[in-house]
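The complex is shown incomplete by one protein chain, all other protein chains being positioned as in the whole.
Labels run A and B following the written order; every chain starts at residue 1.
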Amino acid sequence: MMNALVLQSDFGLEDGAVSAMKGVAHNVSKVIPIYDNTHDIPPFDIWAGSYRLLQTVGYWPEHTVFVSVVDPGVGSERKSIVAKTNNNQYIVTPDNGTLTHVHQKVGIKEIREIDEEVNRLPKSGASHTFHGRDIYAYTGARLAAGVIKFEEVGHECKIEEMAQLTFYDPKKQDNMISGTIDILDVRFGNLWTNISRELFLSLGINYGDTVEIEITNDIRRVYRNSMTFGRSFASIQIGEGVLYVNSLDNMAVAINQGSFAKAHNIGTGPSWHITIKRID
Amino acid sequence: MMNALVLQSDFGLEDGAVSAMKGVAHNVSKVIPIYDNTHDIPPFDIWAGSYRLLQTVGYWPEHTVFVSVVDPGVGSERKSIVAKTNNNQYIVTPDNGTLTHVHQKVGIKEIREIDEEVNRLPKSGASHTFHGRDIYAYTGARLAAGVIKFEEVGHECKIEEMAQLTFYDPKKQDNMISGTIDILDVRFGNLWTNISRELFLSLGINYGDTVEIEITNDIRRVYRNSMTFGRSFASIQIGEGVLYVNSLDNMAVAINQGSFAKAHNIGTGPSWHITIKRID
Partner (left out) sequence: MMNALVLQSDFGLEDGAVSAMKGVAHNVSKVIPIYDNTHDIPPFDIWAGSYRLLQTVGYWPEHTVFVSVVDPGVGSERKSIVAKTNNNQYIVTPDNGTLTHVHQKVGIKEIREIDEEVNRLPKSGASHTFHGRDIYAYTGARLAAGVIKFEEVGHECKIEEMAQLTFYDPKKQDNMISGTIDILDVRFGNLWTNISRELFLSLGINYGDTVEIEITNDIRRVYRNSMTFGRSFASIQIGEGVLYVNSLDNMAVAINQGSFAKAHNIGTGPSWHITIKRID
């Protein structure tokens, strides 16, 4: 049985890097379907790579093989690994924190270190800067095509020794939930928080209610105003702000047909805090 | 028989949205080929989405299923529909004007509203902002793979009640044709008008003849000069302007190896008028 190979990187599509990876994979098997997750991860942004995997893995079938190459440490001693998730999908990646979100939200049940003696594109030994092509795409394709089994990737590693980025959980206090702005819905400038719908709903808020939103970074308060909790952008006027449930079932903030991120110069990451408060 | 699924949106490729759509489609059928039209439709630009469909549908086979998601009204009462064209292709889209150009130039013979009770990704009910993934990609893939027939999409709607953008026809008067600048050949800055080659040739102009071009918007005259009607950019010097027949058989204006749009700050849409005049 042939499984899909889904590639992600911070390489962009401007040069031949992604094509070289696909060529290697297609050389391994002419029948595995090869897809892209995104190749526009900001350079070296492991957090974004980790998030984009979480955003998508649930929509692909069991046994799909993902290859993620955001690899600032290429050529260092960092390991190359393959993880098997609780949903029986595989992720091929440098061991640098790329698995943070999937580990927290989906769960990983086994990790193996890639044995480069066996699982490396033949005759690629002289280059030390493109493991995405020579190791990850090659190994991912062989796994997707059934040329090797997961057990043949290399020896098992301890999951608790896997590299992980700091992961923040939101906190509820009285009529208020505090979280972080994890990432943007880039094209539309919407803010995606780490506050789940379930936790938010425990505040006892309904569609159409007004909430108070405060956004701060480590330096100052950036935004404070009230807005409606709506089912979608269509619940409000064009140009108005809205709190809504995003496509990953987390709370998000948008300006209908505008960019909230640009309007208020909002960034992402652990220093960008957001508080949602019920107004009584 | 498996048919191609061709996806278009204003989502960009920077995040995981398009990958999630492809994952849903691939989950429906592991063998339908999935392609992209473009995902760089400017955000909420229904006109551009409509135009890019017209630009491409004719080059894909009968029974191809297109999914177009430019959807500023997601979550509102706007319908989700599937259109069957006169060439027996299908287009899955919100009913918001995306079908304007195909309806005018190719023709649509039947429209059905998507019955979301049946044709919606299972367990996707809590999110109201990503119908592209939960309804359109899912339904498009099921149609392409033959899991459902067109008749099973939902009940038939009246074509005359379909949402349409205002569509302007060019006008001929004496030795002159007036039209609009519909869209740009983005990468090269060429202007694509709504004036067909056939209508233009009725002025009695031949390759090598000189014409006068005037461009105005609602505020002022933006350009007025004469240029050659050439077979292609190669008919003129580098840096010179040329009137030519574009790849959709409409009249277009370019600077050879330069950008006419940038050179003269030209925009697109119904307020951008162009006049081509025969010089006697």
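Please note the rule applied: a contact is a pair of C-beta atoms (placed from the backbone, for glycine too) under 8 Å apart; a residue touches a chain by one contact, two chains touch by 3 or more.
All values reported here derive from a predicted model rather than from experimental measurement.
Undergrad: Quick one: say which of A:27, A:237 or A:271 touches the chain that got left out.
TA: Final answer for the missing-chain contact: A:27.
Undergrad: Which of these touches the unseen chain: B:67, B:81, B:245 or B:266?
TA: Spelled out, the listed residue whose C-beta touches the missing chain is B:245.
Undergrad: Mind pulling the subunit B residues that touch the left-out chain?
TA: Answer for subunit B: residues 2, 4, 6, 13, 33, 35-40, 52, 55-56, 59-61, 64, 183, 185-188, 197, 230-235, 244-249, 257 touch the chain left out.
Undergrad: To test your reading of the contact rule: which positions on subunit A touch the chain that is missing from view?
TA: The missing chain touches subunit A at positions 10-24, 26-27, 30, 34, 43-44, 72-77, 126-130, 133.
Basically, only the chains that are shown with their structure count from here on.
Undergrad: Please compute the C-alpha centroid of subunit A, do the same for subunit B, then give the distance between them in whole Å.
TA: Subunit A and subunit B have C-alpha centres separated by 32 Å.
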